[in-house]
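The other protein chains are all here in position, but one chain of the complex has been omitted.
Right after this comes chain A.
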């Protein structure tokens, strides 16, 4: 057992990796066992991959011996060590309390060296997740000489530049397609780890949005991050359903983990029809409404890749309840979506079979709900150009049909004229459905050329089907599963997929197997985009 000397063993700056070591502020009971650590100056740097391994980096043999003996001691049994003090350096703007709140409880529970090193890693990750620091490093220093068996934790942070901006292409969970978004972020304005951002987005489906948000890592007692957002969004559906949507909304993310997501949304929505051509069903639904809803999403994705899944499964369940709040005049509805995917590898050519089925239903609630219509923008619309394979987005896509290209429709306004000319049909509005079911099967395989294989370009053959039905306003009496099954729209095709860093592009040839009157399905070559 080597005697640890008073020498400083810290290879300064060399191997200061980004680690955080949680430290207790020395609250432990006076259990400072007088081991050989008495009055030592030891600094341990912890690497994330290797636990409890200090790198002496080619020092004198005595150093190495010292380190080796330390390891022996560490591996032989718990080495009692507690934290005396936490020193935070480098935070000009960030409040100490913010950093301490992230790390203290991890350190509090550590009473041995091993636990301390583990806790350090945890704290490191937590502080990094705040996104307000450029780099974080934690070193364990020996405690004051008069207190044996203690150590100090020194946290060095480098704060990030306060203002950043970026531009990119994203898919938001609420959006059904991707959008070009530019945003400006102000980090840590008040020192509480707060991130303010303002962004403008222009979406592929003629949606434009300006929003500003605030995210707080924690608010007093609540330890999950809180996100609040104010947004003004305008979306143009004139071509498909003869209405324009304008939303002024306030949303709060209440809970956000890898699997669960809970958000509250308060929105003032206005539907207008500046052209005056809307059909009767849409015309009746124009106007102002208040949406106060909670949305809970449960999502698991165990597939091996987002761009080209070959094995695994994924599941999404999304529930939205609208009409919460004392005001009975806000929109009241319940919307439920399910989405199940599976990917199965087949032996040859790196091919895989992806299958998926998705279903959704929306119903109003409240007095006399059977006669009420469901809100127009919340209904399900099946169609569009985004591939169903990668993203879990509910029953929404049907390749081969244009956006909102299938389902119940209503004829638009008829404008009479006095002259003798052949009548032209004014077109029809897509109304969406209250019940939607879609399914697909997709077989992907490598292309024979090595060039393609290396860059990830592969081919696929697919078939997909979908259907919509109206249930509200007493239409559920006419509904029958047999009729629903018989009226499924379907398409099949093949194509090549180009996965790039920004998005996933497909060039497909789609053949429409079955479509009905007023659907907009087109057989031919199409480009489909989806976000990775």
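Methods note: contacts are C-beta pairs under 8 Å (C-beta built on N, C-alpha and C of every residue); 3 or more make two chains touch, one makes a residue touch a chain; residues count from 1.
Operating definition for what follows: contacts and distances are computed from a predicted model.
Comparing "Metaxin", "N(6)-L-threonylcarbamoyladenine synthase", "Elongin-C" or "Queuine tRNA-ribosyltransferase catalytic subunit 1" against the UniProt entry of the hidden chain yields the protein name "Metaxin".
Within the whole complex, the absent chain has one touching residue among A:290, A:334, A:353 or A:463, and that is A:290. Only one of the listed residues, A:72, A:239, A:280 or A:483, touches the absent chain: A:280. Within the set A:77, A:347, A:368 or A:416, the residue that contacts the chain not displayed is A:416.
On the side of chain A, touch with the chain left out of the figure occurs at residues 48-49, 51, 118, 121, 125, 268, 272, 276, 279-280, 283-284, 286-290, 304-308, 327, 329-330, 411-426, 451-452, 454-457, 498-501, 505, 507, 527, 532.
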